[in-house]
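Below: one structure in structure tokens.
In this view, the complex is presented without one of its protein chains, the others remaining in place.
Naming follows writing order (A, B, C and D), and every chain is counted from residue 1.
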Amino acid sequence: MIGDIMGVNESERPLLEVQDIYAGYRPDFDILKGVSLHVKPREIVCVIGPNGAGKSTVFKALYGFVNVRQGRVLFDNRDITGARPQDALKAGITIVPQLRSLFPQMTVYENLEMGMYLERDKARIKRRIDYILDLFPRLAERAKQKAGTMSGGEQRMLEIGRALMWEPKLVLMDEPSAGLAPLITKAIFRGIHRLNREIGLTVLMIEQNARQGLQISDRGYVLDLGQNSYEGSGRELLEDPNVRRAFLGG
Amino acid sequence: MRTLTEIWKRYKLGPLVLILLVLFLFLLPLPRWLAPERKLVSNSLLFSLTQLFMLVTLASDWNMTGGFTGYIDFGHAVFFGIGAYGAGVMMAKAGWPFVPALIVGAVAAAIFAVLIGSATLRLKGPYFSIAMLGTFVAMREIVRVLRPITGGGSGLTLPPYLNRPLFYYVTLILAVLVVAFVWWLRRTQFGATLVAIREDEVGAEMRGINTTLHKITIFWIAAFFTGIVGALWAYQNTFIDPDVVFFESRTIELVMMTMLGGLGTVAGPVIGVTVIYWLRDILWSNFLQFHLLVEGVLLIVIVLFFPEGIMGLLNDPSATSLGRLWGRYLGEGPKDAYQSTETETSV
Amino acid sequence: MDQLSQAAINGVMLGGFYAVMVLGFSIIWGVMGVINLAHGEFVMVGAYITWLLSKQLGWEPFATVIVVFPVMFAVGYALQHGLINRVIDRPYLISLLVTYGLSIIIANATKIIFTATPRTVDTAFSGFWRVGDVTVPITKTIVLIAALIIMSGLHLFLQYTRLGKSIRAAAQNREAARIVGIEIKYVYAITFAICIALTAVAGTLVAPTQPIYPFMGPPLTLKAFAITAMAGLGSIPGALMGGIVLGLVEVLIATFVPGVGTNLGIVSSFVILVVVLVTRPQGLFGGLKPAGAH
Amino acid sequence: MNPFALPTREAAAPSAPHPEAAPLLEGRNVTKFFGGLAALNSVDFAVYPNEIMGLIGPNGSGKTTLFDCLTRVQHVSAGEIYFKGVDITDYKPYQVAHLGLARTFQVIRVYKKLTVWENMLLSRQWGGLSMRKKFHTPPAETEDRARGLVSFLLLDRVMDEQAGNLSGGQQRLLEIGMALMPDPDLILLDEATSGVNPTLIEEIKDRIRTLNSQYGKAFLLVEHNIHFISDLCSRVFVLNYGQKLAEGSPDEIMENEDVIEAYFGADGGDDDDW
Partner (left out) sequence: AAPAAPSEPAASDGGEQTSEAAVSDNGCVGTIKLGAAVSETGKYAREGKDTRQGYNTWLDWVNKEYGGVKVGGDCYNVEIVYYDDEGDPDTAANLAEKLITDDEVDFLLGPYSSGLTMAASAISEKYNKIMIEGNGASESLFERGFKNLFAVLTPAGNYTQSALKALADQGATSVVIAYEDTAFPSSVGAGAQKWAEEYGLEILGVETYPKDVADVSAIMTKFRDMEPDVFVGGGHFNDALLFVRAAQELGFSPKAMVITVGPSNPKFVEEVGDAANYIIGPTQWEATMSYQDDYFGSAADYAARYEGMWGEPPTYQAAESTATALALQLAIEAAGSLDSDAVRQALNDLDVMTFYGPINFDETGKNAGKPMGAIQIQAGAINVVAPADAAVSELEYPMPAWDER
């Protein structure tokens, strides 16, 4: 639809398709009231919106942490509505949550290992860890350090690294840059962009740091009050006066 | 109907006060019907009610620290014991009359609460619980070892004085007093502060709350009332020894009753105590062999299905439907597992 | 001097039992945040199974482990599945009450089935060795050795197996564990099952050294609680050291204070507990998570 | 409704900061060790009355630790801290708060089981209220103030919601509200805008300016949002590895080579960080 104008591969079918979902935490109260979005292979898609709009809730719905009451979620043409976390993982989706999610007493290496918890082939795990450590030299330096003692930026990096362990088809990132110094933020965004270019990583992310987030994104969605309110290419949204005024702070 | 619910929600405590008042008015004249030929009230019933009032007082005391402040005290009965022994020793060894002895017991409990509280109230969660449990067990053995003062394991015999109506009145008034106190407390900023401490102690401290002072204050107040009950109990029981006074399951029963009623609510302990006391009565007269077993099963069922206690049910009547209950058992659907808990900064 | 070495030996033996007894409690607490108040009752059940097999079928008590472990593993798994799982996400007070209810049920059911008469179990490995003037009880030596073996086995399991790692992961960050695909309920059920089985095995080990009866549980639970809080949650070296320290303190005081020594020994272990907690809230030996992380 | 209905406790005249005046908050030689790690190494640091100061630095440079030391959440390993000329090095956190120092937390600390409204009310009373006064219900002016702040922070919609159920950003806003409730003289905000929607950030900026210029409140801001810092602050202090790296006006800082290297990152896109 609108998003397709700027889409990287217009002909390709979406990898993830969220169709008009309703979901919430209480039985009688919906937080998401009809959210639809889609992500095509090798795309970076960014979701922005005010606090409490329900952005994180969308992720939770995809990852089986909250009940979807209505609507469907299709991934790779399979219906994964109401999947459990391990089902989502098996389907090829990994997640970097909004708040820290490492095993603080385990080493960096062990944390990466846990990223492949569902894999039993030891050699493959080893290969993947080598690959990730290669990708993030900073982590390689600290492979033996306990995750809990690393700085905020390093922890974020480790979380992203762990999410990539699984060779996911789609990574969900909830505010990957929150709380990170500009240097690291840049590095993270660049890194995401690079991974997207080099290995075709597909990313769906939420960002409050909307300008930078939209800059590296192919497309973006604006969510407000549990509903879609705008969508378009990253640049379109950045330049849309309404969006700027209401969501980007002028 | 809507306004009614709103009033209930807004002044959560309003109807409770009414109920309590009615109950009070009803209970007050009970002993007057005591004339045996009329058979309305037997001494045994009075005795049961006296026990009930004591339990209400104890549970409300426990609720002050456990429910409001969030410090789950597994050794609360230690204050009961100190109250009992304080009064008992003064009466049996020093020959004091009861009232001054009771004051000694209650004050001793409060002082001990300040002392032990300044050490243990720095601990969090289960660590506080176990430290208090340890204090409780240690105190029992200390009392046992201090044979010359406390009579050791053989205990102390107090002059029997078994005026049921008197004990009835005294414990009733005490219970009403304590419940009213808690009710008033919860509405003051002091009470709100206690809840704040329960929710985030470090945060509260940094927002200007002298948490130590608040915790110790409520701790000794609770201990003081508990000490009074201990002294009354000792006098009524006519003899004390370490094992009957420092009775392990006393505290955990208080916890259980408070939970059933509603932790951290004013009416919770009253309701919980009454229901369990009454339930027990039915159980042991019907299942002589199995009553404890049945009680255990009931306890589990209660906790599984009514984690917020009876007060929780009152506030959310829809939660009673069978489907909802089953849902609760199955675990209320997916949890918000996504937002991880933060670590604490040390003070 | 002889009295001292004898007391030290008695203390270490007692400590060995404490240590193996406390493991299950400590790990359940550390991993799942559940304080199992029915712990002592599971020790008791293990002891009763041993008693049944050895008194009725003439088995060697120590050999009954091969029955106790799998049976109690199954029981633990079922319990976790049907009961504990329902309360695991709730505040710790709730799980406390559920397990307390469980303890009442187990103790009273046992009483109804086996009556309240205390039972004893006889092993072929009874008697004592004399080393100089010191007596080393054979049964308790076996208990101590078994305790050490169990602990090292458990340590290796947790540290190096995939299942062990997932148990540790679940203890450190439940949400993260779910995110990487660990099926948390399964891990919990296995953990609980292993711990209950271990606890019951402790019952098997203790059966030949002291009488068993339906209401023997609560004091054991109390000890387990104290040692765990003192030593650090889920810490195996902590459990060993904590158990032995406590055993030694109790026995030494009981031996060298005339008259009321045994009473004082019990007081002292709780005084130590309170002092340790107040001065070192994270316990003496670290553990799965920092104190107060609940 | 005016969110700041209450008169300020000390009617400080609005005026520009006087660097030569006595500092409002001062840390001398502040040092903090975690085991062997020096999270703060002899930091000398001052905030002057009526100023808005920024504190920036890479992740793990010790900013939060400095906050914690200043508000007495952590004990300093060495050094002294003065607030309004009082040596508060050995004060308890609540005593510091009573003196008129408020803060927010990087890791959100709201009373999760209490409603937004209760959270706000609870934060007001503690300007040194006596124990006796605590046995009364909150005065109307406190409620007015809370109501004003809640609507300013766009939280009216969730006023009766338990704070734990708010979204991440809403909880941040609530934190700011709670810091403002007691009408402090100096407010420390630790990454108060992280995860907050940009539009709202603009409004918060306005309010901070108003508070500063009209009511004479001083602010100390830890931020990674450099626009926020450069728009608001008159002075910026840069920490790196627990030591002062630079100090000066935002413009000076932005051009400082060391700061660029350690914090902003050179603008040549080298991806080698990964």
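Please note the rule applied: contacts are C-beta pairs under 8 Å (C-beta built on N, C-alpha and C of every residue); 3 or more make two chains touch, one makes a residue touch a chain.
Small disclaimer: the values here were computed from a predicted structure and weren't measured.
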For the chain not depicted, the shown chains it touches: B, C
Sole contact to the chain not displayed, among B:Val244, B:Val275 or B:Val301: B:Val244
Identified contact with the non-displayed chain, of C:Asn108, C:Ser166, C:Thr204 or C:Thr228: C:Asn108
Sites on chain B contacted by the missing partner chain, in the whole complex: 42-45, 47-48, 51, 141, 144, 152-155, 157, 160, 162, 233, 237-239, 241-244, 247, 284-292
Touch residues of chain C, complete complex, unshown partner: 2-3, 6-7, 10, 13-14, 108, 111-112, 115-120, 122, 126-128, 130, 135, 137, 139-140, 209-211, 213-216, 219-220, 250-251, 254-255, 258-263, 265-266
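Please note the rule applied: only the chains that are shown with their structure count from here on.
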Selected pair, greater C-beta contact count between B-D and A-C: B-D
Computed distance of Cα centres, chain B from chain A, in Å: 49
Rounded Å distance, chain B centre to chain D centre (Cα mean): 41
Cα-centroid distance, chain A relative to chain D, in whole angstrom: 30
Contacts with 2+ other chains: residues of chain C: 173, 175-176, 178
Of all residues in chain D, the ones touching two or more other chains: 168
Chain A residues within the chain C interface of the complex: 63, 85-86, 89-90, 94-95, 97, 101-106, 110, 113-115, 117-118, 120, 162
Partner chain B, residues of chain C touching it in the complex: 29, 35, 83, 85-87, 89-90, 92-94, 96-98, 100-105, 107-109, 112, 173-176, 178, 218, 222, 225-226, 229, 260, 263-264, 266-267, 270-271, 273-274, 277-278, 281, 290-294
Residues of chain D that touch chain B when the two form their complex: 68, 71, 73-74, 92-95, 97-98, 102-103, 105, 107-114, 118, 121-123, 125-129, 131, 133-138, 168, 178, 182
